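Only a single protein chain was left out; the remaining protein chains are all shown in position.
Here is chain A:
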Amino acid sequence: MNFVVPDFYPAAAEIFVAVMALVIMLAGAFARSVRWLAYTLTQLTLVGAALITIFVPSVDVSYTFSGMFVSDLFGNVLKLLIYLAVGVALLYGRGYLADRRMERPEYYLLAVLMTLGMMVMVSANHLLTLYIGLEMMSLALYGMTAFDRDSVRSTEAAMKYFVLGALASGLLLYGMSMIYGATGALDFVSIKDALYFQTANKTVLLFGLVFLMAGIAFKLGVVPFHMWVPDVYQGAPTAVTLLIASAPKLAAFAMTMRLLVFALFELAEQWQAMLMFLAVLSIILGNLAAIAQSNIKRMLAYSGISHMGFMLLGLVAGVVSGETHNAITAYSAAMFYAVAYVLMSLASFGMVLLLARAGFEAEEIDDFKGLNKRSPWFAAMMMIVMFSMAGIPFFIGFFAKLAVLQSVVAAGYVWLAVLAVVMSVIGAFYYLRVVKVMYFDAPADDAPIHAPAEMRVMMSVNGLSIAALGLMPQGLTYLCWIALLASLT
C-alpha cells in the first residue's frame, strides 16, 4: 500500500497553528519567567494564521488528505472570524487572569489548541475529521474551564461540562456510525452523493440524523441540550466564559452547516423540522429564564441560548416544499446572525472583565449600578451592546434578527416569526434592565475602572463596531452571502 503525500497547501494555516502550539508549549516550559512570551506568541500565531488563510489557499473549493479536508471560502471566512474572536477574547481576558495569578503559558497553549480544533471543524469534509476537531476544541475548553483549580465552582462546572460533553460526543459518534452504516461513506461529498442517488437506507439515516442532531444541539447549547450552558458560563473564570461564548459558536455553526447542509442536504425536510423544534424551545426557554437571573454571566448564558435558537431559525427556512431558491439567503442570514452574536457576546463579557479587578468579579447585574457615573463612555458601550442584543434598530442585532425573520416569513412560517418576535419582546425586558441599572441607579462602588489601554481601545472598537455595522451591515451581509454561494454551488 503506497502512501501518497497529500497536498498540504489547503491546510497550511492548520499546520502553522499546530507547529506554533508546540512552540508555545516549549516556550512555556523553558522560558516561564518571560511573562509576556506565551501571550505574544499566541497573538502572533493568530495573526500569522490569518495571513496564511488570506493569502495561501486558492479561492476555489479544494480537497486534500484523501477528501477529508476541504478549503473553501465559507471555511476561510469563518476561520478569519474565529482568529479575530479568539484574539479579542484573549486580549480582554489577560488582565483578569493576571489579577488572579492564572496567566500561565498553559492557558494560551490550550487556547491555541482550541483554535486549531475549531479550524479543523470548520474545514472538515469527513465525519471523523469533524469529530477530531470537535474533541480537540472541547477538551481544551474543559481544561480551561477548570483552569482555576482551587475554585470549587470552576471545577464543578468543568466536571459537568465534561460529563455532559462526553455524553453528547457519544451520541454524535453513534449518529455518525449510523450515517456511515446507511451510506457506506464518511466524507461529506460521498454521503451527499449516496443520498442523492438514494442508495442509502432511509430508516437508519433518520436515526443517525437524530443522534447527530443531539450532538449539534449540545455544542450550540440549545434546548433540550442546553443544561451545561448556564452552569459553565457562571462557573468558569470570566475570561474562559468569554472564550466559550464567542469563537466556539462560530465553529458550532460551521459544524451544523457542514453536517446538515454540505452532507445531508437531501434530508433538509427532516432536519428542518427538528431544528425548528430546537429553535422554538430555545427561544422560549432562553428568554423566560433570563428574566429571573441576577448574575449577569448566567443571564447572558440564557440569552445565548435564545440567540442560538434564533440563529437556527435561519437554517429552518432554507428549503420550502422542495424548492431551494431561498436557501443561500436563509443560510447567510443565519451566518450573519452567528457573527453578530459573537461580536455582541465578546463585548458583553468583555464589559464584565473590564469591571472585574483583583478580588472582585463584577458578575452580578447590581455591579453595573450607576456605571454611567463611573464611566459614561463604557456605560454607553454597554448600552449599545444591550440594545443590539435586544434587537433594537440601528445596531447589528436588529439586522441579524430582521434578516432571519424575513427568511422565515418568506418560507411561510408566519407563526414562527410571530413567536420569535414576541419572545424577543420579553427578552428586551432583561437587556433593558441592565441599561436602567447603569443609568438610573446609584453606584454601589466608586472604584475607578482599571484596565490596560489596549483593552479600553479594543472594548471601544468592539462597541462601536456593533453600532457601525448596524448602520452599514452591507459589507458583512455580502461576505456571508458570497461565502456560502461560492462554497455551496
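What we mean here is this: a residue touches a chain if its C-beta (ideal position, glycine included) is under 8 Å from a C-beta of that chain, and two chains touch if they have at least 3 such contacts; residues count from 1.
As a convention for this text, contacts and distances are computed from a predicted model.
Per the UniProt record, the absent chain's protein name among "Putative membrane protein", "ABC transporter permease", "Potassium-transporting ATPase KdpC subunit" or "Monovalent cation/H+ antiporter subunit A" is "Monovalent cation/H+ antiporter subunit A". Residue A:Met178 is the one among A:Val88, A:Met178 or A:Val434 that touches the chain missing from this view. Within the complete assembly, A:Ile291 is the residue of A:Ile291, A:Ala358 or A:Ala447 that touches the hidden chain. Interface note: of A:Asp231, A:Glu266 or A:Glu363, the residue touching the hidden chain in the full complex is A:Asp231. Although one chain is not displayed, chain A still touches it through residues 1-5, 150, 159-160, 163-164, 167-168, 171, 178, 181-184, 201-204, 206-207, 209-211, 213-214, 218, 224-225, 227-228, 230-231, 274, 285, 288-293, 302, 329, 387, 391-394, 398-399, 402-403, 405-406, 409-410, 414, 417-418, 421-422, 424-426, 428-429, 432, 436, 439-440, 473-474, 477, 481.
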